[in-house]
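One structure coming up, written as structure tokens, with questions to follow.
For this view, one protein chain was removed and the others were kept in their places.
Now for chain A:
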Amino acid sequence: MSKTAKIIVILLAGIWLLITLYPFIFMLQTSMKTNMEYFTTSVWAFPENISLDNYLTAMNSGFIRFYLNSLFVTITSLVIIIISASMAAYMIAKIDFKLSNSVFSFFLAGMMIPIHITLIPVYRMTQTMGLYDKLTGLIGPYVAFSLPISIFILTGFIAEIPRELEEAAYIDGANIFQIFTKIIFPLIKPAVSTVAIYNLVLLWNEFIYALVLISNPDKWNLTLGLWNFQGQYGTNVPMVMTGVMLSVLPLLLFYIFLQEKVIKGMTAGAVKG
């Protein structure tokens, strides 16, 4: 490589590193300052003391509950998504029936639907069903908008499983439920983990349905909680930055441990509608 090309590459890499990384350094160091310290010292300065006081205050003013609420909604939705999507995908991929292709296209068309068109009807339905302001009210829409991509990924994967495996089990007297739970499901674990990770990141960070379907502070999820937290602490920048750090931390830890899987899961969602 020529010398100039090398310099350009290093420059680009360095600039983008700074643009990505510095905001996190800023958040981390600011979150340890007191409000007074933030306004009287330089924004670039390190905190005078390493203190986790802001974190304690934030945890006690709601973040523990936000975590629990998000965890409940995300996990419940994921379980329902994985079960219902893999059941549907199994039929579409392996069983010959007349409407197989139509059913598949029907689900895939869902990727073209902007969720905004569903907001008003879903808001009304949720109220009618008595689920407004309940965490369980979020699960329906969360599962519904995750299904198209999940079914797409799982169908592709199940279609690759050789038929002989099912046939052998059938000859041994297994029925279709047993084949699904004992043969198919264990084999599709890699695809299930992709689907789980992709939807986990999406649902953990979901904002608009929560905004529309939840108003009670006891039921705020992490995004809604952070949104209100920054409204409440407005000018207390260190506290607001603490809130952002707390909201990012769980997925960040998850990412540190399962890096390659997370990256793979996030790319799997890149399917055009």
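In this text, a residue touches a chain if its C-beta (ideal position, glycine included) is under 8 Å from a C-beta of that chain, and two chains touch if they have at least 3 such contacts; residues count from 1.
FYI, contacts and distances are computed from a predicted model.
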| field | Per UniProt, the name of the complex member that is left out, chosen from "Fe-S cluster assembly ATPase SufC", "Phosphocarrier protein HPr", "Carbohydrate ABC transporter membrane protein 1, CUT1 family" or "Anti-sigma factor antagonist" | value | "Carbohydrate ABC transporter membrane protein 1, CUT1 family"
| said: Considering the complete complex, identify which of A:Leu21, A:Leu56, A:Ile75 or A:Ala159 is in touch with the unshown chain. | reply: A:Leu21
| request: Please pick, from A:Thr136, A:Asn216, A:Gln232 or A:Thr267, the residue that touches the omitted chain in the full complex. | output: A:Thr267
| request: Since one chain isn't shown, list which residues of chain A touch it in the complete complex. | output: 1, 5, 9, 12-13, 16-17, 19-21, 23-24, 26-27, 38-39, 42-44, 80, 83-85, 87-88, 90-91, 95-97, 103, 107, 110, 112-125, 140-141, 143-145, 147-148, 151, 163, 166-167, 170, 176, 180, 201, 204-205, 207-208, 212, 222-224, 226-227, 230, 237, 240-241, 243-244, 247-248, 251-252, 255, 259, 262-263, 266-267, 270-273
